[in-house]
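Below you'll find the structure I mean.
After this line comes chain A, so read on.
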Amino acid sequence: MASVQPDGEPRIGVYICHCGVNIASKVDTESARDFAGGLPGVVLSRDYKFMCSDPGQEMIREDIREHGINRVVVASCSPLMHERTFRNACIAAGLNPFYFQMANIREQVSWVTVDRAEASAKAKALIAAAVRRVARARALEKKRVPVHGDVVVVGGGIAGIHAALTLAEAGKHVYLVEREPTIGGHMAQFDKTFPTLDCAACILTPKMSEVGAHPNITLWTYSEVDAVSGFTGNFRVTVRRKARYVDESTCVGCQECVEACVLRKDKVQVPDEFNVGLSKRKAVYLPFPQATPACVVIDPNACLQLMKGKCAQTCVDACERLSIDFEQEDEVVEVECGAIILATGYKTFDAHRTPEYGYGRYDNVYTSLEVERLVNASGPTGGEVKLRDGSAPERVGIIHCVGSRDRKHNAYCSKVCCMYSLKLAHLIKERTGAEVFNFYIDMRTPGKGYEEFYDRLLEEGMQVVRGRVAEVTDWAMTDAEKGKLVIRAEDTLIGTARRIPVDMVVLSVGLEPHADAEDVRRRFNISCSTEGWFLERHPKLAPVSTFTDGVWVAGCCQGPKDIPETVAQAGAAAGEALALIDRGHVEIEPNTAWIDAEACSGCKTCIPLCPFSAISRNEELGVAEINEALCKGCGTCVAACPSGAAQQNLFTDEEIFEEIEGALSYA
Partner candidate 1 sequence: MGRHVVVDPITRLEGHGKIDIILNDEGGVDRAYFQVPELRGFEKFLVGRPIEDAPQITSRICGVCPMAHHMAAAKAADDVFGVECAPTGRLIREWCYNAFTFEDHALHFYFLGGPDFVVGPDASKAERNIVGVIGKVGVEVGKRVIAMRREVREMVTTIAGKIIHPVFGLPGGVARRVSAEERARCVEISEKAVEFALFTLGVFRDVVLKNEEYVGWILSEGYTHKTHYMGLVDSDGKVNFYDGLLRVVGPDGGRESEFPVREYTDYIDEHVEPWSYVKFPYLKKIGWKGFAEGAESGVYAVAPLARLNAADGMPTPKAQEAYEEYFETLGGKPVHHTLATHWARLVELLGAAELMLEIARDPRLIDEHIRNIPTRTPTEGFGVVEAPRGTLIHHYATDENGLITMANLIVATQNNAARIAMSVDRAARTLIDRGKVDDTILNKIEMAFRAYDPCHGCATHALPGHTPLWVRVYDAGHELVQEVRRDRA
Partner candidate 2 sequence: MSKPKAGFYWCASCGGCEESVVDLAEDILGVVDAVDFVFFPVAMDFKRADVEALGDGEIAVCFINGALRTSEHREMAELLRRKSTYLVAYGSCSYQGGIPALGNLFTRDEILRFVYHDSPSTDNPEDDEPTPHFEAHEGDLELPQFDEDVKALDQVVDVDYYIPGCAPPPSLLKAAVEAVLSGELPPKGSVLAPDKALCEGCPRIDTKPNEPLITEFKRPWEVQIDHEKCLLAQGLLCLGPATRGGCGHVCINGNMPCTGCMGPVSRAGDHGAAAMSAIASLVDADTEEEVDRILDGIPDPAGTFYRYGMSHSVMYAKRGITCAGG
């Protein structure tokens, strides 16, 4: 297009990376190097095995110093990967880092192209584009914005708890937001944890109460995040604290009110969430004894006063601390923070979706989570494994991969089922002496002490049947089967179909993203995998980062994982957040937009387009002005400006036009 060099005559250096064989095997790097050498403005072009290595970077630094290179193009991997690396190399040699341009010839060429000639041609086109573009580059400075010291952790399961404590211990103030009336998450419902079989409650509840007591942690249970605005280092989070009709500051969880609640008859009570419906609770309740905060909550969908407006209100009389308050309303609070950690967890697969297994149809078909409660001393049966008729099972079948590794439902492996099934097999056997069958597809026990645990169970005499279960039925073919549930499966090891009568069936349900994961992801402006798990920035190198700076993920919201992994991730996320906060500032890519007042006619086209209200009209001069601090650099105003008065740093029209022409200047 236009023919003015913004920052003087370019002396361009082009560096083509082999990335070992990753690029070199598909791209003829030598001819690419020679091609680049012939492009106008290019004073030298080199190719090298690993540009990101020290010698590679040193090559660039030296050429800048020795050969007066003032523009740098590196053709290698994606800028999302190493742009920063090479920019730093420029800085080290005293060159403004924005005189650097990257050509993505790995992710977008060598890794996706079959034919070597095609790949080489495409690589050259991208190099030509980068060369033309970099000639238009301008020197820029990164903006520094101070970082807010607080952190918001969303989700009070073991991941959220661990992250919150780690940060709090480091002296950061944490807002821990949990949707349920108590923190603890799924782990609180478990009895033992594999493979060590130590008691879940024993290791979790101390951490819970630590959270409740920690001076650096503001704990908001029964609360949800309504909205998030701002960017890394300076977020604004709006939290809705649902009315629990109990004053948290005065309630001590004595449960006198629960005693007093008029809902005495079983049929008027409601299923107890904590015991997955295996027991009932009243309208006012404490989820479980160690609930944190130790504060009751009144269920508006069960409480007569709240539903019908008339009740004896015995609870009010029972509470000496006058904590009960039917007038309470939802409270919306807004907090500022520098970083956000998402630890929203998972939900278990709904066993009704596999009708062939009879869940809901046969009393004695249970989900694994229900059994977790049954074997739990604090559970509805006080830890006794009893069937609904009160009898103890003599034969139990545990069906693996329910809802997992199944194209009809979830193709992925839920990773923890094999291990927890073995754990439950052990516990059931231990409590009842029953014969336990495990029906599995593959027994997946990778992890410290996991395989050993498997061996141990085999030694304990647990039965294993390799094969996907076809169905669970009460249709007896023999007397032996009468009154029992028959599990039909093909035993692929001995190659015959088998019918195994049992008293109790346990469905090892898989893990799934929360139903509202999509909304949550939108709210926090991050991405989801196709399954609905929150998407990490890089599967290997940035497993707890997201594509939104300042937002990290930990635990099962990112994908199925067991407790140790979850805790490790939580620690990692906390560490990343700490790194951000302790740096004290964020450097903002200077890709902000600005208005050339000489060209602006004041037509107001741009003003309504800015989602951040960064643009206003200077009525005196009759031109638009952009508040750089508010501009996030999307460039919408630039594309819209009919006068070409709006321009975006790093993405000027000229740079893009040059890139277009460059990309097309070679067939």
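If you want to know what made the cut, all candidates are chains of the complex that A comes from, given by their letters.
Note that a residue touches a chain if its C-beta (ideal position, glycine included) is under 8 Å from a C-beta of that chain, and two chains touch if they have at least 3 such contacts; residues count from 1.
In this text the structure is predicted, and so the values were computed from the model without any measurement.
J.: Sticking to the defined contact criterion, which numbered candidate from 1 or 2 is in contact with chain A in this complex?
T.: Looking at every copy, the candidate touching chain A is 2.
J.: Taking the touch rule as given, give the residues of chain A at its contact with candidate 2 in the complex, in rising order.
T.: Contact set of chain A toward candidate 2: 1, 596, 598-605, 607-609, 617, 622, 636, 639-645, 653.
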